[in-house]
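Note that one protein chain is taken out, while the other chains of the complex remain in position.
Moving on to subunit A:
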Amino acid sequence: MSVAMRIRRMVEFRRVLVILVRRDLRVRYARSWLGYVWTLIDPLAMSLVYAFVFGVIYGVKANGNASINARTDGIDIVLFVVSGLLAWNWFNMCINETARALSAERLLVRSTNIPREMWVVRVVLSKGIEHLMSMPIYGAFILYFLLRGEVHVNWELVYIIPALVIQLILCIGMGLVMAPVTAMVDDFIRVVRIVLRMGFYLTPVVYSANYLGTKLPWAMHLQQLNPLTGIIDMYRCGITSHYTPDYHAWIFSILVSLAWLFFGMWVFRKLEPAILKEI
């Protein structure tokens, strides 16, 4: 089946996608009011932990001296971490959950003939909606620091929207690789978890990419290849108006994400017949 035909079939079955995503959200939110609270608590708690470790223990402060200041682009550590952590969480969740996308729904996958890519796209979308639901945290923190006069906000905040689109493409692309490979190779997911944990520190979530550039310029250039660097920069550029956005990283984000999407579709198509026999 050609790529065009596959995409046409996915469009044909978009209603099924809505059903699946709605079911996911119902399972998560309709059951208890706590559902939504969990969405907020998780990133909030982690931000506070990082704020404690880096802000209190290591003394990273927004209004300290210039060199310390630069580590978080001159923004308070809590706000800085939240802005990166939300994006990272969505990515992290997507990779972990898409890995199980086919095996967890084994029975459904085996008994219905909807385009199998849907099982991956559905996970990414469900997690994406949860991600959107957690975005008010970012807004609340921006508002708080705005009222205290510690942050300046500009129109570049709208770059969050393209950032979401690029990240969606990236997550679907990587998910399309994760799902079939974990279904074929048992312990692949363990390796992925380790890589993800390292990836967290290789991505400028708790530190500024600009600061890395002043310390190790070559490392910063390498980091620009990480698609999340550009994406997180886009999340942040509305509050870091005193820095030029990292356009190189942005371009790499778009290119790398698209590359993952095509690679993912290719891998998925290659492995699909084998997967259907396995699960």
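Going forward, contacts are C-beta pairs under 8 Å (C-beta built on N, C-alpha and C of every residue); 3 or more make two chains touch, one makes a residue touch a chain; residues count from 1.
In this text, contacts and distances are computed from a predicted model.
Trainee: Which of the following is the UniProt-recorded protein name of the chain this complex doesn't show: "Cytochrome c1", "ABC transporter ATP-binding protein", "Phosphonate C-P lyase system protein PhnH" or "Pyrroloquinoline quinone biosynthesis peptide chaperone PqqD"?
Mentor: Checked against "Cytochrome c1", "ABC transporter ATP-binding protein", "Phosphonate C-P lyase system protein PhnH" or "Pyrroloquinoline quinone biosynthesis peptide chaperone PqqD": the hidden chain maps to "ABC transporter ATP-binding protein".
Trainee: With the missing chain put back, one of A:M5, A:V27 or A:I161 would touch it. Which one?
Mentor: A:V27
Trainee: From the list A:L44, A:I114 or A:I239, pick the residue that touches the absent chain.
Mentor: Considering all chains, including the one not shown, the answer is A:I114.
Trainee: Write down which of A:V37, A:V56 or A:M184 is the residue touching the left-out chain.
Mentor: Of the listed residues, the one touching the omitted chain is A:M184.
Trainee: For subunit A, which residues touch the unseen chain?
Mentor: 13, 15-16, 19-20, 23, 26-27, 107-114, 184-188, 191, 272-273, 276-278
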